[in-house]
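One protein chain is absent from this view; the other protein chains keep their places.
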Amino acid sequence: MVQAADSVAVRFRPVAAGTAVFSELCTSAFRWMLLARLLDEKFASLYRAGKIHGGVFLGRGQEALSVATALALRPGDVFAPLIRDAAGRLAFGDTALDAARTYLGSALGPMRGRDGNVHRGKPREGLLPMISHLGAMISVVNGILLARRLKGIQGTVGAASIGEGATSTGAFHEALNQAAIEKLPLVLVVANNHYAYSTPTSRQFACDSLVDKAAGYGVAGHRVDGTDLEACLKTLQHAADQARAGRGPQLVVAKLLRLCGHGEHDDAGYIDPKLKTSPVGRDCLKVAEEFLLQQRWADAATIAAWRKEKTHEVEEAVTAAQREPTPDPYEEDWTALSSGQLREGNE
Amino acid sequence: MVQAADSVAVRFRPVAAGTAVFSELCTSAFRWMLLARLLDEKFASLYRAGKIHGGVFLGRGQEALSVATALALRPGDVFAPLIRDAAGRLAFGDTALDAARTYLGSALGPMRGRDGNVHRGKPREGLLPMISHLGAMISVVNGILLARRLKGIQGTVGAASIGEGATSTGAFHEALNQAAIEKLPLVLVVANNHYAYSTPTSRQFACDSLVDKAAGYGVAGHRVDGTDLEACLKTLQHAADQARAGRGPQLVVAKLLRLCGHGEHDDAGYIDPKLKTSPVGRDCLKVAEEFLLQQRWADAATIAAWRKEKTHEVEEAVTAAQREPTPDPYEEDWTALSSGQLREGNE
Amino acid sequence: MSLTYLEAIREAQARALRDDPRVIIYGQDVGAFGGAFKATKNLAGEFPGRVMDAPISEDAIVGAAIGAAIEGMRPIVEMQFADFSTVGFNQIVNQAATLFWRTQVPCPITVRLPFGGTSGSGPFHSQSLETIYAHYPGLVVMTPATVEDAYSMLLEAVAIDDPVIFCEHKYLYYHLKADKLPTEAVPTGKARIARAGRDLTIVAYSAMVHEALAVAEELKTEGHEIEVVDLRSVKPLDTDTVMASVARTGRLLCVGESWPWGGVTAEVVARVATEGFALLDAPPMRLNAKDTPVPYHPNLWAAHRPTARSIAAAARKLLRQ
Partner (left out) sequence: MSLTYLEAIREAQARALRDDPRVIIYGQDVGAFGGAFKATKNLAGEFPGRVMDAPISEDAIVGAAIGAAIEGMRPIVEMQFADFSTVGFNQIVNQAATLFWRTQVPCPITVRLPFGGTSGSGPFHSQSLETIYAHYPGLVVMTPATVEDAYSMLLEAVAIDDPVIFCEHKYLYYHLKADKLPTEAVPTGKARIARAGRDLTIVAYSAMVHEALAVAEELKTEGHEIEVVDLRSVKPLDTDTVMASVARTGRLLCVGESWPWGGVTAEVVARVATEGFALLDAPPMRLNAKDTPVPYHPNLWAAHRPTARSIAAAARKLLRQ
């Protein structure tokens, strides 16, 4: 067993524990979804108003799956979100303020104006900052899990999100295979939203279901209706439990639809209207709301109050971020190296 | 349908047709195997004598699978062999002379001393010259098959060889998925010889059998005993027929053992002795010889005569190659570009 | 009629598809959608079966293009952003670039790289990668700076028997316009005097040509005649034209948008210093982006890459020497 000199893996904010009563988990999940949706909508409106530099990428329609992934995790776990993971990020411990700071380029945000939109993260706190190259984060999660094992830390789970399009990358394949060989507690969540940008699944893969891939890697496979919060919470919880119990990587494949463009510049005119009216086209937030009402875990007034509260939270975050300083090129430390003595002045 | 200006795909030497009587196919296959084995042994002895620059990589123990792959192909088909494919290359139309020229660096060989050992090929004749990066040849085969389809050429099959270790590459994954999406007539032959250099399969993959991967790509899977020529011929013929009939990519997984080092510099001390004495450790050449004898398709005298004939062929090829000029740096055209007008003199 | 740099790229592809049945296009979202930047708009409809959507598999995309080229086709690959070509890198530099040298069979593929910085795009959608491709033998690396060159050089890229890395600058996509498409062009491998002058040579390529031209205009008011050389392709690099210009002006400033270590500016300055030392009346100068990833925020981005302002400052300094 290896003892690392500095132990770094302390989660910065606890999420709802996996042991919570299911009703509480559901309502908590719903509230994160609501916050994510409202935050996304705010970014979209800022984008339309020309207030955001660069693109805006939303998780509309994917909040249930995303939040379920994060809520299956515990303090100390690791999460590598992707572009549609507004809800999961928040539930994992990211803040609306840091989201707003990153989109608005605040010098006080975690990326300090260096990186934008969905590329934020705090690696030391288990929240990995995605690079854009699809598939590239999964092996990084593997490395953290491997290191934990070497350090004798037990019970960590690492989750990584990916779209169905990214299953075509070599990086996805190498990483899932690596996790399988090492029997790592990786939960790899594939959101099959039927499109990769404009590309339909028929141009992306030829297997019946992406879950058919699991056997080829020797990992467990799970499928879930990504529009159904209840199903997502249960499936992800189960997958995380299995991983935590030492049963190796878990491949979770969810079916759903992105209810927005690839980015806010895209009207998504290519989406098959039939899909929109089919069950995968349901809005998971509405489905979750109806479920809560039906279960009587919340009434309409409560939900309205939550909405108001979250709207307020979003407004506050954005207002605060907008008041913050933007980065100053003259103050900027123009180096990519951490070792001061190795910096060159060359331009 | 696209008409390409220059049609290039003419095979340079016909192989035994798929329709031959099976006994003829078997004896023909055996003779290629014998030639390959003797040629390999000659290279090994030249290597030990210090007559070869660089490494020597043999196909010992893998001749049955390799030759079966090539013999399932027809004139006009495409073959991307790898390092263990001495037998398949020869059966496909490569010559012992070109093999010797490449190993010995003759200026008259297909690689003109620029590339060596197993890296030879003649792309215009359907024999692809491997680059070393594992997995990289498969998508090139796909591209040829795609182009054939665009040109309206029907009935082409493309075969690519790969070791079990190379199934861990992103290139393998992307290419097999691409072939599946395009439903290309690709026969992808995985020689699971239980080691990638020194690395055992337990450090390479975690699925039960590599054939389990087929479903995850939506392609047909076949398994075969790679030490059994009869089984190899039948399985590969079947796979090629299926591909040719438009049933998409065929993944063939063979079990066998490499009966030599990774290269001739390697004593393969890491190979589990139990594997050597197990059925996968059988020498396919001996198995094939016994099969021929038992079927009475050849008698011992005939086989001895073949051996003599092939030994002679090998000696002639090597002697000829050794007499040929080596490349002359002063005559060498030091450019990597084909467009004369774009060459720079810069050094 | 007025055409943007982006539209010229679309038109060149339309013409290549029309004129040559061997041409195909392969890349993510290039089909019915017309590409992330609409560089292949309507082409899938106009040329059925020849403009194909690819999976997110850059390695296999390039590999398949190479195979198709071996089979006599003329594939154009669109990378969604130049930055993503790093996952198709191996096939480009080790398979495409070595094929002719190894086998005498040419590999006429064109890899289109939408590259370069735009405000707000950040470290993974802004990279300038001409340097890493130009370093490898066997590749032609084009960096058109004008609408006309975007059009005619892309046609040349498709016609050339060697693999071409076609670096098309995203900043120029909408910023540049021309009245009509050219009917003839300077051959590939030849640089262009974008503006004649006698006091100082600024060597640039792609988007930086326009910054350099703005500087020339500005410094004219200060009484200086700046010559601007547009390299057009960085490999081959037209040393002759650069040298002839430096022979006229005696002063060299080379500007590139990529990172400072070992890029085009190093190569140009090194060539002039080694082969044209006596032509120089003052030390040559170079200006590159800063040695960090490309920042997202406009404030930082504007300071990261060379601009007319920083180029003018360098030019003034050099003119004083």
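Letters A, B and C name the chains as they come in the text, with residue numbers starting at 1 for each one.
We adopt the following convention: contacts are C-beta pairs under 8 Å (C-beta built on N, C-alpha and C of every residue); 3 or more make two chains touch, one makes a residue touch a chain.
What you see is a predicted model, and the numbers here were worked out from it, not measured in a lab.
Considering the entire complex, write down the shown chains that touch the omitted one.
Those shown chains that the absent chain touches are A, B, C.
Of the residues C:Val93, C:Leu113 or C:Val186, which one touches the chain left out of the display?
C:Val93
Which of these, C:Cys107, C:Leu154, C:Val186 or C:Val264, touches the one chain of the complex that we don't see?
Counting the whole complex, the residue in contact with the absent chain is C:Val264.
Which listed residue (C:Pro21, C:Gly34, C:Pro55 or C:Gly138) would be found touching the missing chain in the intact complex?
Of all options in C:Pro21, C:Gly34, C:Pro55 or C:Gly138, contact with the hidden chain holds for C:Gly138.
Based on the whole complex, identify which of A:Arg48, A:Arg124 or A:His312 touches the chain you can't see.
That would be A:Arg124, which touches the missing chain.
Name, in rising order, the residues on subunit B that touch the hidden chain in the full complex.
Against the missing chain, subunit B presents residues 52-55, 105, 111, 113-117, 119, 131-135, 165-166, 168-171, 196-199, 203-205, 270, 326-330, 332, 334-336, 344, 346-347.
Give me the subunit A residues in contact with the hidden chain, please.
Looking at subunit A, the ones touching the missing chain are residues 1-9, 110-111, 114-115, 119, 121-124, 128-129, 131, 133, 136-148, 150-151, 170-171, 174-175, 177-178, 181, 335-339, 341-344, 346.
Tell me, which residues in subunit C touch the chain that this view leaves out?
59, 83, 86-87, 89-90, 93-94, 97-98, 101-102, 123-124, 131-132, 134-138, 235, 237, 258-259, 261-267, 269-270, 272-275, 277-278, 280, 282-286, 290-293
Methods note: only the chains that are shown with their structure count from here on.
In graph terms, with chains as vertices and touches as edges, which category applies: line, ring, star, complete, or other?
Topology of touching chains reads as complete, every chain touching all others.
Report the inter-centroid distance (CA atoms only) between subunit A and subunit C in whole Å.
That pair's centroid distance is 36 Å.
Based only on mean CA positions, could you tell me how far subunit A sits from subunit B in angstrom?
Using C-alpha averages as centres, the distance is 44 Å.
In angstrom, rounded to a whole number, how far apart do the mean CA points of subunit B and subunit C lie?
40
If you look at subunit C, which of its residues touch at least two other chains?
Touching at least two other chains: 54-55, 57, 59, 87.
Can you list the subunit A residues in contact with two or more other chains?
Correct list: 168-171, 203-205.
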